[in-house]
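One protein chain is absent from this view; the other protein chains keep their places.
Chain IDs A and B follow the sequence of writing; residue 1 opens each chain.
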Amino acid sequence: MKKYFMAAAICCLITLSACGESGKTAVEPDGKLDPCTLRFSWWGGDDRHEATLKAIELWNKKNPKIEIIPEYGGWDGWTEKVSAQISGGTEPDIMQINYDWLISFSPDGSGFYDLGKLDKQIDLTNFDEGVLSFGKSDGVLNAMTVSVSGRGLFYNSETYKRLGADYPKTWSDLIALGEKFSSEDIYPMDLDIQSGGTAWYLAVVYVQQQTGRSFISMDGELGFTEDDIRNALDFYKLLEENHVIRTVDVRTDEDGSASLYQSAEFIDGRVAGVLEWGSSVGKYEMALPDGVLEAGPLLSDDNGNCSGWMIKPSVMYALSNNTQYPDEAAAFMDFMLNDEECAEILGTTRGIPSSRKAEKHLEEKGLLKGLAQENDKLLENLDTVTISPYMELSQMKNIYNTIIEQVSYGKLDTQEAAHEMYISITEYLEKIRK
Amino acid sequence: MKKRIYHNPVGVGKYTGLMLIIPFILGFLLFTLYPFISSFILGMTDYDSIREPVFSGLDNYASMLKSREFRNAAWVTIKYTVILVPLKLTVSLAAALLLNMKLKFMGVYRTIFYIPSILGSNLAIVIMWQFLFTSDGLVNQLFGLAGVEPIGWYGNSNGAMAIIILLRLWEFGSAMIIFLNALRDIPREYYEAANVDGCGKIRSFFVITVPLLKNVIFLNLILQLISAMQEFNAPYMITGGGPMKSTYTVGMLIYDEMFRYHNAGYANAVSWTLFMLITAAVILLFALTGRHKEERV
Partner (left out) sequence: MKKFLIYFFMTAAALVMIYPLLWLIGASFKSNEEIFSSPWFIPKSIDLSVYVKAWQTVTGRSMGHYFLNTFKIIIPKTVFAVISSTLVAYGFARFDFPFKRLFYALFMGTMFMPAIVTVMPSYLMWSRLGILDTYIPLTLPALFAAEGTFVFMLIQFFKGIPKEFDEAARIDGCNCIQLLIYILVPCIRPVIVSISVFTFLWTMNDFLNPLIMISSVEKYPLSLILRLSADSTGNGYEQNRIIAVSVIGLIPSVAIFAAAQKKFISGITAGGLSG
């Protein structure tokens, strides 16, 4: 009998001892480029994969001593994968990351490599100070912004032409359109609720424009009062009541779990507009015949005040704290961000490059065109607000969705809903910041 | 202390059985014990998967019980289980009885009946369900032909629950196969004898089939119960837990807290709660069916 227990005890020890190892300190840069093999990971669709693989091929040809191994997949499950890797210390040397990961994975700036030490390899001068600051967590430069994006308004030009309507310029225009279109049961625009609170986004823009307050500050303080939130929810309700957007109920019944661009209602033009990131409007564009989707003006109030619209980095690159070759990894990152030949291969598969050098090159080659570019231009001329990474956290999106559903289904009036939302957000932000 | 007597066939030592289950014991120690213990401990910490866990005692359990989201998820899960499991057992047993007949082409039918289960959680199902159940989907069109008012499936709490249950019901294949495995063990002579005694089809089903299948009915009941209570994929794919969390199961809650909200401590506490709920449900079933004696292996 004894030996069974012995065997069991040994097995147990092996397993449990496995969790003892502690984190090691990051390797310091030495300014030299040594031969090595590095892993680079990203998520995305086929167009991004194809272009990135080609860019890596180019790098491997130019720098045969520093080989880059690609690791990539779809977005579905990618956060889970990277979470596991980071807690196991097995993450790739170079990673494409999402904006809110800075908070989830590096709340104090120590979760990713300090890129400030690597300015010999990465040409930071190609980036505006403001763009660089997006990648800072607790003052440490953790990530480089690949591109900046904001949500814009895009319309089905055929439907608008058929109904003899112009694209709305102000909020009141938009609401008037809802009534005008309702006789034909057409919606001037719609929002994609399931995919992260588009509805809330629009309502926030509206209130920010009115009050000049930001919803959440960069370091995670709630800027809105309970009244502001109520104001935003009232605005949302107004859109529904005036047939500007579908109610959650109608939308869910009609589309099921499909995204708006896959839905019959969008494809046949019954939903004639959408609020979408400039960087990912392509799938809406493709769902309609060529040239049908057009960018419209960003809405302002009746006095022409058009502030309050928001921007954020759409994707970023970061280095692992565990990389053995920070210089080499940084050199590759610089290549992906600033190299002209590489920029030409990548095009706008990760949005319009924030690196001035890359952007200029694409512009010269005539590669910057289409809706993404138009939207970018519109936002550039406005007084925009930078979205706080805290606004993008999944739990926050869960709160927006839940409250908006309650309001839309009439389970809560906007006053109760605003109160609940205010409390949930305050509590959550407090918890996450500590 | 009384010495235990081991009831084994003559010539079989008391360690023979133990040797046979060594794979399980090793597997338990290597792959299960550590995750179990660490998850139990993490359930009593505040842990975001990145920073060091901080001990917080029973806080997670307390806030779970207070949380409306958890209570709702538990209710949804129980409702889902109570509706789905009996339906699925009935359908799979009926299908197995049909497919067990010695008729031509049964192989083809068996394969066709299993196809939905092969699809499992394939992405294609999402597209298919949309095609079937959106406002002007196939089902509502058929309803229209039959003069029935169309139903809003996705946007209404009961409709959304119904289409998830329908998906899992449609995938009855695995339970059906387990029944088929067992049905072939029933000698045909039993039915012939019953027939001679003037037993009708229905009576012989209850007199012969059910008693002989009771091991397997119980087996399927337990297996279906476990998988229904842990359900995550179907609502995740089809409804995203909505509308208004009406299809948000405990399994989804655990997944979200663990991976999306980086709230691993809480997620582990909920996992242990689900574990205890399932254990309680199984013990209850044992007691209700009087199997606790038979299961005493």
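We adopt the following convention: a contact is a pair of C-beta atoms (placed from the backbone, for glycine too) under 8 Å apart; a residue touches a chain by one contact, two chains touch by 3 or more.
Everything quoted here is computed from the prediction, not taken from an experiment.
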Option from B:63, B:90, B:122 or B:195 whose C-beta touches the chain left out: B:122
Per the touch definition above, residue among B:89, B:163, B:177 or B:234 touching the missing chain: B:177
Absent chain, residues of chain A that touch it: 1, 15, 18-19, 21, 39, 41, 43-50, 53, 69-77, 80-81, 84-85, 87-90, 92, 259, 261-264, 267-268, 280, 282-283, 285-287, 349
Missing-chain contacts mapped onto chain B: 4, 6-12, 14-21, 23-28, 30-32, 34-36, 38-39, 49, 95, 98, 100-103, 107, 109-124, 127-128, 130-132, 134, 137-138, 141, 170, 174, 177-178, 180-185, 187-189, 215-216, 218-219, 222-223, 226, 230, 232, 251, 254-255, 258, 264, 268, 271, 274-275, 278-279, 282, 296-297
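Rule of thumb we're sticking to: only the chains that are shown with their structure count from here on.
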Centre-to-centre distance between chain B and chain A (centres being mean Cα positions), rounded to whole Å: 37
Residues of chain A touching chain B in the complex: 4, 8, 11-12, 14-16, 18-19, 79-80, 83, 86-87, 104-107, 111, 194, 248-258, 264, 393-395, 398, 402, 405-406, 409, 411
Chain A-touching residues of chain B, taken from the complex the two chains share: 18, 25-26, 29-30, 33-34, 38, 48-51, 126-127, 129-130, 133-137, 152-156, 237-240, 242-245, 256, 259-263
